[in-house]
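Missing here: one protein chain of the complex. Every other protein chain is in place.
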Amino acid sequence: MNGMSRIVKKVTQLLVSIIFMYGVYIVTHGHLTPGGGFAGGAIIVGAFALIILAYGSDALKLHKEEAGSSASESLSILMVLILAVIGFFVGGMVFFNNYLPTGVVGELISAGTVPLYNIFIGMEVAAALLTIFIALVIFKEESK
Amino acid sequence: MELLLSIILGFMIIGAIFALHARDLLSALVAFGIVGYSLVICFLLLKAPDLAIVQIVVETVTLVIMVAVILNSTREEVKDKLRWQSALTIVLALLFIGGLVYFYQVAIAPLDELGMHTTRMAEAYIEGAAEKTGSANLVTGVLFDFRGYDTLGEATILFTAAIGVLTVLRLKGKKAA
Amino acid sequence: MRYVALFIILLLFWLLITFSLTIENVIVGAVAALLTTALFGKFFRHNLIKFLQPQRYFWALVYLFVFTWECVKANFDVAYRVIHPAMPIKPGIVRVKLNLKTEIGKTILANSITMTPGTISVDLIDDELYVHWIYVSSMDPEVYSQKIAGRFENYIKKIFE
Partner (left out) sequence: MIVYSLCFVLFMVGLYGVVTRRNMIKIVIGLAIMEISIFMFLVLIGYIQGAEAPIITGHETAVQFVDPLPQAMVLTAIVIGLATNAMLLAIAIRIYKNYGTFDIRKVNELKG
């Protein structure tokens, strides 16, 4: 796959970092504004998919990216579990206990463990969808 | 409100019927996009901005994956037309539809009118959410605090699906390092 | 150098969308911008000196009005062609020679042509832009290049070159 025309590549260069940044904003402000890990993760996938579609698989090392994305997927689901287990031992034997101080409603650093879960679920969603997407592209390359 | 939602749902039904009958698979996907993106408008009208954000992104990703699959293979619809094999098939289908409509009637009877919902179970969540979790977004509070197990299960399903796709689509084995 | 510029732009974008200046917010934004720069910095290739020259912003403002005016005119033109019972269309693809040098200028010109109703830029090969046109009014390259691209080209040259 050769990628698309130079117009698309230039627009991709302009926009891709801003799309990724917006995804990070949706994830980190998930407990204050609409959004959260699920939505933000899907937006982050959009940024990566844009690069893969615009530049084509020749310019990128897809096998390496696939390994990286499936590794970060496993890592983030492990982190969610670890956070939950820590809650089990810190609080009164309750899984998914919110053990950090909750702070003031409406501030960025508040709500205890909820933002942390948001971040790791966002990583999980992004990595899983990216893995699926890259697997499809690699399948297309190899089946020629 | 109800009228507006009914109109949008009518469009969704028309789009769905067209998506299932289109000759070209690519136009079928475009028609399926009508259904998904109309759902986003419905979510916004129903005061569910979280869901609207998720649905608009998920619909886009789904369409991208579907178009990738179709460009990989073929756009041709399978030629054979639907044949009504016998009168028995029709009778069975009508019986089935009748049964479904009956159970729908039974299920819909105890529900409240649209917009007259009384929050029974979520009362505790709404009352306690701000103090207990400190999260201003109640949906996120429910999702990651009160119902953390659901989220964990959901993440597990995503993980399994990704691994399944990797397994199904692997053509060459991994080279021995 | 490029990376620092991207970092500053992203941090400004973060502050714009969050719209609060608390310390935590700035720290989280800085971390996010750092992550984004590390991941996507190699895709950010622009000449940065031009960012700091104020007359370019003035011409960009002028270009906005010019583009809006052309867009409205083209809208009426296409609407006329659609409503007219005889449908006076003569579609075709023409090859437009560009005088712009920079990549970003060509991209903005191509996108402007696409966003004007009636014309769609199909592809960009070397210095030539292939445009699908709803009514090919002349076969002379000079005339149609002026008609399609000429109205935008001077302004874009002033903004980006």
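Every chain is named by a letter (A, B and C) in the order it is written, and numbering of its residues begins at 1.
Please note the rule applied: a contact is a pair of C-beta atoms (placed from the backbone, for glycine too) under 8 Å apart; a residue touches a chain by one contact, two chains touch by 3 or more.
Just so you know, these numbers come straight off a predicted model, no measurement behind them.
Asks: Going by the touch rule at the top, give the shown chains the omitted chain contacts.
Replies: A, B
Asks: Can you name the residues of subunit A that touch the chain not displayed here?
Replies: 32-34, 36, 38, 42, 105-106, 125, 128-129, 132, 135-136, 139, 143
Asks: Given the full complex, what residues of subunit B touch the hidden partner chain?
Replies: Output for subunit B: 1-2, 5-6, 9-10, 12-13, 16-17, 19-20, 25, 28-29, 32, 35-36, 39, 42-43, 46-51, 54-55, 58, 61-62, 65-66, 69-70, 72-74, 77-78, 80, 82, 97, 100, 104, 108, 111, 113-117, 119, 121-122, 125-126, 129-130, 136-139, 141-143, 147, 150-151, 154, 157-158, 161-162, 164-165, 168-169.
Here is the rule we use: only the chains that are shown with their structure count from here on.
Asks: If we define chain centres by averaging CA atoms, which chain lands farthest from subunit B? Would you check?
Replies: Greatest centre separation from subunit B goes to chain C.
Asks: From the mean C-alpha coordinate of subunit A to that of subunit B, what's the distance rounded to whole Å?
Replies: 21
Asks: Please set out, as single numbers or ranges, the residues of subunit C touching at least two other chains.
Replies: Correct list: empty.
Asks: Give the list of subunit B residues in touch with subunit A in this complex.
Replies: Residue list for subunit B touching subunit A: 49-50, 52-54, 57-58, 60-61, 64-65, 68-69, 72, 130-137, 139-141, 143-145, 148-149, 151-152, 155-156, 158-159, 161-163, 165-166, 169-172.
Asks: Help me check something: in the complex, which residues belonging to subunit C touch subunit A?
Replies: That would be residues 6, 10, 13-14, 17-18, 20, 22, 24-25, 28, 32-33, 35-37, 39-41, 43-46, 103-104, 106-107, 110-111, 121, 123-124 of subunit C.
Asks: Name, in rising order, each residue of subunit A that touches subunit B in their complex.
Replies: Touching subunit B from subunit A are residues 26, 30-36, 38-39, 42-43, 45-46, 49, 66, 70, 73-74, 77, 80-81, 84, 95-96, 98, 102-106, 110-114, 117-118, 121, 124-125, 127-129, 131-133, 135-140, 142-143.
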